[in-house]
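Note that one protein chain is taken out, while the other chains of the complex remain in position.
For clarity, chains are labelled A and B in written order, and residue numbers in each chain start from 1.
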Amino acid sequence: MAGVKRRHTLAKAGVVTGLVLGGLFAALPVLWMLSTSFKSNGEVFQNPPQLITEGFSFDAYREILGNGEQLRFFLNSYIVAGAVTVLTLLVAVLAGFAFSRFTFPFQRTINAVIVSVQAVPPITLVIPYFGLVVALGLYNTYAGLILTHMVFTLPYAIIMTTAYLNTLPKELDESVKVDGGTGWTALWRILVPISVPGLIAVGVYTFMISWNEYLFALTLTRTNDMRTVPIGIQMLMGQHSYEWNQMMAMSILGSIPVLVLFLLFQRRFIGGLTAGAVKA
Amino acid sequence: MTTRATRLKRLIGAVTVAATVATVAACGSGDSGDAAADGTVTLEFAQWWGAELPAGDFDKIINDFTAQNPNIKIKLLSAPYASTKQQLVTAAASKTLPDVVGLDGAWVNDFAKQGAIADMSKLMTDANYDSSQLASQIQLDGKTYMIPVVNFVYPLFVNKDLLTKAGVADVPATRSEFLDAAKKISATGDNAKGWALPLDTAVPNGIQNDVMSWLWASGGSMLTDGKPNLTSPQVKSTVEFVKSLNDAGVIAPGSLTMKEQDKVEKFTNGQVGMMIDSLAHINLIKKNKPDLNFEVAALPAEDGYTGKRGIPYASWGIGISNSTKHKAEAFKFVSYLMSQETNAKLSTIANGFPGNKNAEPDFSNSDPLFKSAFDIYKQGYPANEFVGLPKAEDLMRSFDEQLQLVLTGKQSVDDALSKSQESWTSVIG
């Protein structure tokens, strides 16, 4: 018995050590980001480096939070990422329902095309994409950015919702139909409410992708009142200098909504992924 | 029947979602610089200058213009330098260039050839504009495409404390004095190095500012009759000089991926004793390190050189879109920025030198270093041979790659120069 207990303690110690080491790997750069956000710009390259310097202050945060233009970046990010999340979920549920509950000609082909859209390197599309967005009148609008982000978030969302719906027994829809309802009714009355954990997982993922997207957010906007947080951060890198502390402060502030989202939903997020992974 | 009808309704429901998604499009903004009903014209002005100036200062200058011209509105499109370029390239490709654009001399040729920016010579004639007041115009085939609004010279910045500590009394004036001073600074320990050389290939303008500047300071040229001439003795001695600095170990580490921002950062923190840099940085350095004891000087020339020294410069240039419907108004705005009074004001806040010959920057409130830099500027001549060249950034990059091979000992100076000559010739030969 004592041997088993000792082995147990040893194993525990091993796991804790591993977790702490891995945690350092994950967290140290972030810690340095945090530390830099409190420094004055002159102290960033100070030698030897210090975590907390003489010039410690909240000035960078004050500057960002007191600046209407910077706050607008945050507002824009909320609008874009929020809309992308809602619309992606809506569109993905419809598509997932089609893939999960019907068989129809070209089903595999359509599925393959949607899935392989993920393989399209965004950088290669920038030039024609820009012309297209201008031609559609979507340049420098929320709509342009939202629809673009959706193209990139949809494939994963569709895969996930299809997988999730596949885990739900078909008898559920049948019961609605026995009562005279249609597939549409079954989807919204029964399937969607049961799928909430899975949809949360998809939603969190979608929100994160959209919140941090950089290339298209830069290319498809031209005025500051349409730009998002990642571009706002990049605006702090001038031609000649970096506003280190503000840049770091802004990225810390920018990560908070995503962190909160994860904190609120982490259980359901992981649970939703699990359910999607378990085959029906 | 009923089920069928409902089913049809559902079908329509789903299609409606699709339609909604497609028509979210429609609620885009419609302002594209068109004249409004009351005759006011809105001009979009894309530039990176606003971001480089003290907050609000640029807006003030713009507001003065709109106050004088109530029928013209200016919409500022600001972005950092590098993104401005990317946006202008994509916008030019789809013929949606903003009405007025900030330009770097290195971009002019490509935009002009593409037909994206307008011939301003014609606009000047139409407006009876007296172009003799302009310090310079960037032309292609005799037509002006860009007017430099503010010029920033790149003198040598020297950290006096480090120099004194290294036992060097005078600011180096020749290449060998520079090498000597750099060696002594690097020998003081403290992790300090003599010089910084940013060669990052993402933005390869280190070739212009930190390498070719040595050539121009000794009256040299990288072109002959507009054709590349990189194998000349002068270019060779310049590259060999840079190599000798590298071999002596006086260049701050990391130069192959160093960016301009890092260079300034290292100088500000006393990690390098000398750098070639834009005068505009004086305020920035003073803000970040108020007690740094430094001064500016002319770039060292080849030993024994007595002629006039070319002093490298970069400009905030301005151009007008070829696709704008309001060329006359756009030019009115350009001439406002170039007017004696405004140009002097803008130069003063930007810490640059005016593009209007008659404008006198006001040094009364600025650092005495500007005055001394202005004297250096007047004694020499502004030199930047990359201005107006086609694919200028690409030329810098290919030279950069060859130079990196030299500095890592993978190639001889001669080979690097003849290869660069070859690749440049294929572009501008």
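Here is the rule we use: a contact is a pair of C-beta atoms (placed from the backbone, for glycine too) under 8 Å apart; a residue touches a chain by one contact, two chains touch by 3 or more.
Criterion: contacts and distances are computed from a predicted model.
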Hidden chain of the complex, named as in its UniProt record, picked from "Ion-translocating oxidoreductase complex subunit D", "Nitrite/sulfite reductase", "Insulinase family protein" or "Multiple sugar transport system permease protein": "Multiple sugar transport system permease protein"
Residue touching the undisplayed chain, where the options are A:Ile64, A:Met160 or A:Met226: A:Met160
Selected from B:Ala127, B:Leu140, B:Ala173 or B:Val203 as touching the chain missing from the view: B:Val203
Hidden partner chain, residues of subunit B it touches: 4, 7-8, 10-11, 14-15, 17-18, 21-22, 85-86, 89, 93, 110, 113-115, 191, 199-203, 252-258, 262, 266, 271, 391, 393-394, 397, 401, 404-405, 408, 410
Touch list for subunit A against the chain that is not drawn: 8, 11-12, 15-16, 18-19, 22-23, 25-27, 29-30, 32-33, 36, 44-45, 47-49, 90-92, 94-95, 97-104, 107-108, 110-129, 131-132, 136, 147-154, 156, 158-160, 162-163, 166, 170, 173-174, 177, 183, 186, 205, 208-209, 211-215, 229-230, 233-234, 237, 242, 244, 247-248, 251, 254-255, 258-259, 262-263, 266, 269-280
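We adopt the following convention: only the chains that are shown with their structure count from here on.
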Whole-Å separation of chain centres (CA-atom averages), subunit A against subunit B: 36
For the subunit A and subunit B complex, residues of the former touching the latter: 40-42, 44-47, 87, 90-91, 94, 126-127, 130-131, 134-141, 143-144, 146-147, 150, 180, 182-184, 218-219, 222-224, 231, 234-235, 237-242
In the complex, subunit B residues that touch subunit A: 3, 6-7, 10, 13-14, 17, 21, 24-30, 46, 48, 51-52, 75, 77-83, 86-87, 90-91, 93-94, 96, 98, 191, 260-261, 264-266, 268-269, 271, 278, 280-281, 284, 287-289
